[in-house]
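Here you go, one structure.
What you see is the complex with one protein chain gone and the rest in place.
The block that comes next holds subunit A.
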Amino acid sequence: MTTKDKGSETGLAPSRRQFLRGAAAVGAGAVAGTAARAAEPDPLITEVQDWASTTGAGVDATPYGLPIEYESDVVRRTVPWLTADPISSINFTPIHALDGTITPQGCAFERHHSGAISLRKEDYRLMINGLVDTPLVFTYEDLERFPRENRTYFLECAANTGMEWAGAQLNGAQFTHGMIHNMEYSGVPLRTLLAEAGVQTEGKWVYVEGADASSNGRSIPLEKALEDCMVATRANGEALRMEHGYPARLVVPGWEGNMWVKWLRRIEVTNGPVESREETSKYTDTLADGTSRKWTWVMDAKSVITSPSPQAPITHGHGPLVITGMAWSGRGAITGVDVTMDGGKTWQKARLAAPGQDKALTRFYLDTEWNGEEMFLQSRARDETGYIQPTKDQLREVRGENSVYHNNGIQTWWVNGNGEAENVEIS
């Protein structure tokens, strides 16, 4: 690093230590295709270790299990300077340390507008009113008696990568792309609940709001509400966490996270949009000429390499390297991801871990070789509509530099000869 090395000294200290340990291995082996030969026997193998001799923890040591202590750095993190206050704020999923597609609830990012509230199932009420035949109130128990579905969807905050709009800013995939999670939801299709109340012909929109002080009201066209929205009570098989809207939240597949109202308490069928604060003063995209796009609900196709990345440097020396990341699209399934290691001169097709799923995360891998060369890593997603993830420059050309939300531009990680990565922009 030619200028400041601050990131490594402070921010990335653990990784750096890790790296130095790993550095010993560089060159020690790893000639492609040939297993390295150890200089002396490994005491971890030749000596009887404690854990191979004594007993481990009994059952019930942790009635609800938490990750092992060695994974304690895989946690949500915030960027304090982003917000005035930690209650109306946001944190980020540690995507750099996760694999697969499902985000564990405990490290899935949080965004609250008036803090996460603690609402008991017994105190939960969901009202449907407005242009319906019969305004209704449901209890939590009522919700559990409707037929339910299981669906896996990503939720991405409209502001994900927003801090990167004008240039490379935060050094870590967690911070640049961590306002996202992907969970399997169990819940009742919204159309089922609406049918119960009977939507009148004048009804064109639904207005949804939460039970917290922010209420976070949003207007959703009726067509979307009937298509695939659901009222979820569980995620990844267990009750929603408090911070994700326990006991019930709205799921709005493929659309910006702000619309997935947490602690959902009311659905009003209306004949027009309410134009609430969250859909006028926020979550709108100001273009170069000063006009602003509204109702930019769909999250376009996007991807990011999660490892290597600034928080996940290469520590294992030369030879085989797994490059991995995730891709998603609010307009359907991911059909392909291309990866470049040279900043876009040449691209290769990455391997999708599983066929892309509708509006859900897709994991991709590029199984390659690295021998200490400098890399400019980028990934580029394609979805089933044929849309190809654009570069940041392409987006800026259309929208100007004052936009914040809906930045789905291609991300670049610069990996140096030591395997350390930095967030950069390139020509």
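One rule holds for everything that comes next: contacts are C-beta pairs under 8 Å (C-beta built on N, C-alpha and C of every residue); 3 or more make two chains touch, one makes a residue touch a chain; residues count from 1.
By definition in this document, contacts and distances are computed from a predicted model.
Of "Sulfur dehydrogenase subunit SoxD", "3-isopropylmalate dehydratase small subunit", "Zinc ABC transporter permease" or "Cytochrome c", only "Sulfur dehydrogenase subunit SoxD" is the UniProt protein name of the chain excluded from the display. Interface note: of A:47, A:69, A:85 or A:122, the residue touching the hidden chain in the full complex is A:85.
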